[in-house]
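Yeah, one chain of the complex is gone here, protein chain that is, but the others are all in their spots.
Right after this comes chain A.
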Amino acid sequence: MAAAAAQGGRTGGGGGSSGAGGGSSCGTGSSRSGLLDKWKIDDKPVKIDKWDGSAVKNSLDDSAKKVLLEKYKYVENFGLIDGRLTICTISCFFAIVALIWDYMHPFPESKPVLALCVISYFVMMGILTIYTSYKEKSIFLVAHRKDPTGMDPDDIWQLSSSLKRFDDKYTLKLTFISGRTKQQREAEFTKSIAKFFDHSGTLVMDAYEPEISRLHDSLATERKIK
């Protein structure tokens, strides 16, 4: 009986070891994505310093983005953000060119190139200011809803928000641009940030998500009525 039990134990151990062997091979195969999964913390509740205005605004914006993208499965359009990144990259490129050129050809031979780079840099700064003020405004999300029939152009949803310095009133504006009729409708709400954060600075999604859904549904239902 003891021998049978020992044998059973050994086969069990053998089965266990094969299971472990299989598990380890799986592990090494996906170890890189496993590390990436551990880095990303999308599921962890958002905790920020509740007195830091910009952190509060960023966390509210990011959560609104998450709700729209995950719950309604819209596709994010990076066009606006890419535009801003390109302008900034070009400006930094001019600065680097000026730095390297001045290092290779000491002043004053580098004067014309330096003058050109400096002027271009400040022109790019002007362009960036105009871009963020007029084209981007305070929009932080542009999402597309692909038409299920595939025939009509996409509907566009835009999210923009504002939170004044040292103020607690957060305004979130949702804009809907119909793909077919190119008509624009918008809805917004202004609420105190105290309604969404608890005393330790954790964002309570249960209080925030219904607000977003309500905004979204109010625009969506109007479309159905039309």
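Convention: contacts are C-beta pairs under 8 Å (C-beta built on N, C-alpha and C of every residue); 3 or more make two chains touch, one makes a residue touch a chain; residues count from 1.
We adopt the following convention: contacts and distances are computed from a predicted model.
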item	value
Protein name as given in UniProt for the chain not displayed, "Origin recognition complex subunit 3", "Cysteine dioxygenase", "Proteasome subunit alpha type-4" or "Signal peptidase complex catalytic subunit SEC11"	"Signal peptidase complex catalytic subunit SEC11"
Of A:75, A:92 or A:127, the one touching the omitted chain in the full complex	A:92
Residue in contact with the excluded chain [from A:114, A:141, A:163 or A:215]	A:114
Where the unshown chain meets chain A, residue by residue	38-42, 44, 46-48, 55, 62, 78, 81-82, 84-85, 88-89, 91-92, 94-96, 98-99, 102, 106-108, 111, 114-115, 117-118, 121-122, 125
